[in-house]
Each structure stands twice: as C-alpha cells, then as structure tokens.
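One protein chain omitted, others in place.
Read from first to last, the chains carry the letters A, B and C; within each, the first residue is number 1.
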Amino acid sequence: MRVKVFVTPRQGILDPQGRAVEGSLKSLGFKGVGSVRVGRYIVVDIDTPSKAEAATAVKQMCDQLLANPNIEDYRFEVDAE
Amino acid sequence: MRVKVFVTPRQGILDPQGRAVEGSLKSLGFKGVGSVRVGRYIVVDIDTPSKAEAATAVKQMCDQLLANPNIEDYRFEVDAE
Amino acid sequence: MKWGVVRFPGSLDDGDALHALREVMGQDAAMLWHKDESLAGADCVVLPGGFSYGDYLRCGAIARFSPIMKSVAQFAADGGLVIGICNGFQILCEAHLLPGALMRNRSLSFICDFINVRVDNAQTPFTRAARAGEILRLPIKHGEGCYVAPPEDLAQMEERGQVLLRYVNDAGAETDDANPNGSMRSIAGVANDRFNVFGLMPHPEHAVEKMLGGADGLKIFESIIEGAR
Partner (left out) sequence: MSAAPVALPGDPTIDAVQARAHGLTDGEYATIEHILDRAPTFTELGVFSVMWSEHCSYKSSRKHLRMLPMKGPKVVGGPGENAGAIDVGDGWVAVFKIESHNHPSYVEPYQGAATGVGGILRDIFTMGARPIANMDSLKFGSFDHPRTRFLLGGVVGGIGGYGNCVGVPTVAGEVMFDAGYNGNILVNAFALGLARREDLQSARAQGAGNPVLYVGSATGRDGIHGASLLASAEFDAESESKRPTVQVGDPFTEKLLIEACLEAIKTGAIVAIQDMGAAGLSSSSSEMAGRGGLGIELDLGRVPLREANLTPYEILLSESQERMLIVAARGREAELAAVFEKWDLHAVVIGRITDDGRWRALWKGQVVADVPVGAISDDAPVYDRPMQAPSANGATAVHPVASVDAPSPAAALRAIIASPNVASKRMVFRQYDSLVQGNTVMGPGSDAAVLRIKDSRRGLALKVDSNPRACALDPYLGAIATVCEAARNVACAGARPAGITNCLNYGNPERPEIMWQLVRGIEGLRDAAIAFDTPVISGNVSLYNETEGRAIPPTPTIAMVGTLDDVARHLKQYFKFAGDAILIVRTAPSSLAASEYADLFGAHDQKLAPIDLARERKLIDGLVECADRRLIRSAHDVSEGGLAVALAESCFNPGILLGAEVSLGDSGHSAEVLFGEGPSTVVISAPIENVQVLHKIFVPLEVVAIGRVTTAGRLKIDTIIDEDVATLQCLYEEAIPGRLNQS
C-alpha cells in the first residue's frame, strides 16, 4: 500500500513559514493570494494485507512520530497500489 | 479557492529526511515499512473567478517559488470552496 | 577595487564579510541593501551567509526575488565577479546563477566546525592565490549544505573544472568522514562555466584572523584582489 500523510500547522498556531511564502507570493505580483500554510507531505510505502491495517498503522505512526501533537494536525489517505 | 500543492524530492535525488523517518519507523517496530519520502504540503487560499485561473496561477507559483526544479517534483489540486 | 556586500533580511554574516574586507584587508567595501537595485559600482558582489527570510520554504528561495538580485544577475551576465558564501551560495543556486542545489545535511542537523577543503582548480579569479591541491582550513556552519546536481551536469562541471573546492581529510583525501554534509563528490564550492560566479559553503570571511582560529580564508579574497589588479 502507499499511504499519503498530510501534516499541517494547527489552526491558530503561528506558521512563520506560511507567512513568509504568502508575503513572497504577493510581492511576486500574484493576485488574490490569501493565507498560505506550509506543512509536510509524507509518502509511506507499507506492506500490509488490508487497507484497514495500513490505516491503523499509519495513525500510530502519525501520533508517535510523523506529526507533533502540540502544534500540528494530520490526515492521511491510503491508496492500494 | 483553496489550492493544495504537493512537493516531493525528485526520484533518484537522495532524501535524507525520508531515510531518517524510515529508519525511526522501523526502529519503532512498525512492520512492512518500505520507502518513505518526505516533502512539502502547501495550502494556498486564492481568490480567482475560476478553477482554471487558479490552476494557471498555481502552476506559475510552483515553477517560480514553491518547488525547486533541480531537485523536486510537484503536483497540485484545486478545490473550489 | 570596490566590494559590495548585499544585506538581505535575515543575513547574518554580512557584517563579518564587511569587517574582513575593510578592517582586516583594508579594502573599499560597502553594504548594499536588498531593496535597492544599484550595486554602487562594485567590482565584486558578495552574497553573505545567514538565514535570509529565515530560510523559510527553501534556503535562498525567497531572497532570490529581492530587487537587487535582478542587478546581480545582470552584473553576472556582464562578467562581473559574484561570490556567494553559505546562504549566498544557496541564493545563487536558487537564482540559477550556479548549477545544482543545496539540501539538508546528511546528518539532518546543523554543523558548526572547522574543516579542510582542497583547492581543485587554482586557475580561477576566486582561487588563483592558492596552489592547486592546497588545503585550506575553514569553518562551516550550516544545516543545508549537501550539494546535489544531476549526474550529467556533474560530469560536465568536473570536465570544465567548475568544482573549485572539495572537503578532504588532513591528508588531502576525499573520504566519507571528511565530508561533513554528504555533498556529492565532496563538493564544497563551485563556479559557473564562465568562472565569474562562485559559491561555497565554508566561510572564508570567518578565517581571516589568527586569533579567531585561522587565516586561510584570506586566500579566497586575495585571489579576487589579485585578479582585479
């Protein structure tokens, strides 16, 4: 299976990186740019019999390692490959 | 509109972060973990009349700023909101 | 000759470069502001070390769009001398004024240390004061100094002698241990194919006074001065 994990700075938590990119896009002249958030995109190949098992594993991975519960939210997608 | 950009290390380019994560996941005892790639996940809110225009804008953003063509690939999704 | 040191928001070693050039080497050097487009008649432009724009997104990715970078690109196109140190090197790569890119150190952590580099091409405006094969002891301090480039480009750069500096051990050999950040082919500094733009991760401006740990960095600046004569 291939699992895609999306980690984003939690709402309300300062995201300096997002603000910097936002500023830069605006000064590059892009119109209508609103808020920008910068997070991590993690692709994990995992060999499990079922999607369900992959999902349980990935949830644990996120809670233990991939995301920082203090300041980040995550979601993930499991797509069989 | 909300645009989601996924930036990943180009195939063949080493990804030390990915390897580190892979290592930690294994040492945490996760079974069946294969290769791991770590990239960036960028969410841009942009106010454009149409999805198409958002798409054109984002493509430029990626080429100019959000991704480094030497070492990274990107793809993006535009979802109306 | 005249020197211009560019100050970006988040530049940190700009003052140190200026100090090395003015106070230590008695050069005529001025600070340039990233929002200006004028290079104030500089014969050599220095892009200093630091964390321009906090190194957010990618090191150098945002600074590259500063107004002054247009002028720097034009200056380089006209054959002017440009040297990028650490963050300056990263900016030059992001601006495509130098080939390749700089990624997270292999160890994933920031490294501050003195290391050896070997001068592999001493025929350039940036190295002519050194002997080919000469070993310089210079400090590095970076978290993203791992040099990468597509194999075909690398081959070409090697052929043309664009690799000016490599990390080596005390015996002058490229070894894995002597490569602090995992750079391809132990590359520490590269020039463009016209040899008027040079980027390096080590900090020559922090190796110009014996009391502060060594003066090998002078070789780089002396080379540039020599060429200008």
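Operating definition for what follows: a contact is a pair of C-beta atoms (placed from the backbone, for glycine too) under 8 Å apart; a residue touches a chain by one contact, two chains touch by 3 or more.
From a predicted model like this one, the values you see are computed outputs, not experimental measurements.
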item: Touched by the hidden chain, restricted to displayed chains; value: A, C
item: Sole contact to the chain not displayed, among C:2, C:128, C:141 or C:185; value: C:141
item: Residue numbers in subunit A that touch the chain omitted from display; value: 9, 12-16, 20, 23, 68, 70-71
item: Contacts of subunit C with the absent chain, listed as residue ranges; value: 9-10, 12-13, 15-16, 19-20, 23, 49-51, 53-56, 109-113, 139, 141, 143, 203, 205-206, 211-213
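In the analysis below, only the chains that are shown with their structure count from here on.
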item: Contact-graph distance - origin subunit A, target subunit B; value: 1
item: Top-ranked pair of chains - ranking by C-beta pairs in contact; value: A-B
item: Rounded Å distance, subunit A centre to subunit B centre (Cα mean); value: 9
item: Interchain centroid distance [CA atoms averaged], subunit B/subunit C, Å; value: 29
item: Rounded Å distance, subunit A centre to subunit C centre (Cα mean); value: 34
item: Contacts with two or more other chains, residues of subunit B listed in rising order; value: 40, 65-66
item: Subunit C, residues touching no fewer than two other chains; value: 57, 62, 65
item: Residue numbers on subunit A that touch subunit C, as the complex places them; value: 16-17, 20-21, 24, 27-28, 38
item: Residue numbers on subunit B that touch subunit C, as the complex places them; value: 13-14, 16-17, 20, 40, 65-66, 68, 70-71
item: Subunit C residues within the subunit A interface of the complex; value: 53-54, 56-57, 62, 65
